[in-house]
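Not every chain is included here, but those present sit where they belong.
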Amino acid sequence: MIAVVPVLPTWLDLGATAIFALSGALMAARLRQTLVTATFFAVVTGVGGGTIRDLMLDAPVFWLRDPWIAPMALATALLAWFTPRQWWERQILEWLDAAGLAMFSVLGTAKALSYGVAPVPAMVLGIISGCAGGIVRDMVAGVPSIIMRPELYVTAAALSAGLTATFAWAGLPNLAAWTIAAGAGFGLRLAAIVWNIKLPGYSRGKE
Amino acid sequence: MIAVVPVLPTWLDLGATAIFALSGALMAARLRQTLVTATFFAVVTGVGGGTIRDLMLDAPVFWLRDPWIAPMALATALLAWFTPRQWWERQILEWLDAAGLAMFSVLGTAKALSYGVAPVPAMVLGIISGCAGGIVRDMVAGVPSIIMRPELYVTAAALSAGLTATFAWAGLPNLAAWTIAAGAGFGLRLAAIVWNIKLPGYSRGKE
């Protein structure tokens, strides 16, 4: 937890960005937007969470440093556009979103810890950067935010972020810790989608 | 107005964050969300305005520095969740919002002045950081933004920010100046809610 900067291998950011970018491009396609707008959606969804994370940590914004991330997000939009529709059936947008959510929750927490942030705010930053991609995508698209869905969403991000902080405290090697933490959050979100798992909603009063 | 950094006592940020956090948690409860989502709302509403302020001033983001602010926002969500519904009657969300609005408008202006920003942009930054908490909360929730309500809202923030800048220019001691400025904005917003005070809306043309 010493401030060794940077600790995150670039390909992790690259992978998480690609996954969210694909979900953004698919959202634009569903809304019958053009290829250029789909590309814009891919980019802002892909880089949204990581950008907010880096701004808050006063770290260099990852996709302005790394010359490959922006082209990769553009390529993702082309992939979504020119491949057969049946590759992208209804739920795949949500699965991709789940994967991006888990990965950015882990990455955000780990990067914050590596910048010397205390565990609780580091987890919160992880959760925010995990959820931000989907929030930005849905806001720009004008559709209801995915985080308001009844199936566990923020909870899955919190699981990934919490495990990342716990494993760092316990001294686990990074790659193993991150894989387990991301897998747990991703698995929980998938299970929530498939079996329609919900936490109880607020139910006091009648209003 | 010399750049003595930091000038703001931590407990002011802590208090303003708690108040907005509570309004965020109550909003989530009204929308029948889960405890985890309510916590997320508490955090993003609580820290939203101050985060935008700190990013723009290139100051360290307050809740990543201070290890108590994030846990406090979490505790606020628990408070909203586990206390009797009748504690949180209809208008209390708006009153809390009014208090957070006034406090962050003062804090944003004062912090900008302490960073050497000129008075007019400092006031504007104060108004933006005052309004941002409510805007973020309402956007993520997908409800119409509170700043579009007919009763004075941005006007109250502008009163608090303007008084803060004026008092700083006049050389008043900080704590007195901030108390009066926050009280004035809070009072104006409350009065606007209670007596339904509105400025005239734009009324040229017919469109």
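Things to note:
Going by the order they are written in, the chains are A and B; count residues from 1 in each one.
The working rule: contacts are C-beta pairs under 8 Å (C-beta built on N, C-alpha and C of every residue); 3 or more make two chains touch, one makes a residue touch a chain.
Nothing here was measured: the structure is a model prediction, and the numbers come from that model.
For this complex of identical protein chains, the structure file gives a whole-complex count of 3 copies, while the figure shows 2.
Here is the rule we use: only the chains that are shown with their structure count from here on.
A rotation of 120 degrees, rounded to a multiple of 5, brings the CA atoms of chain A into register with those of chain B.
Each chain gets a centre from the mean of its Cα atoms; for chain A and chain B, those two points are 28 Å apart. Of all residues in chain B, those touching chain A in their complex are 28-40, 43-44, 51, 55, 58, 60-61, 63-64, 67, 69-71, 73-74, 81, 84-86, 90, 139-142. Chain A contributes residues 55-58, 112, 117-118, 120-121, 123-125, 127-128, 131, 135, 139, 144-145, 147-148, 150, 152-155, 158, 198-205, 207 to its touches with chain B in the complex.
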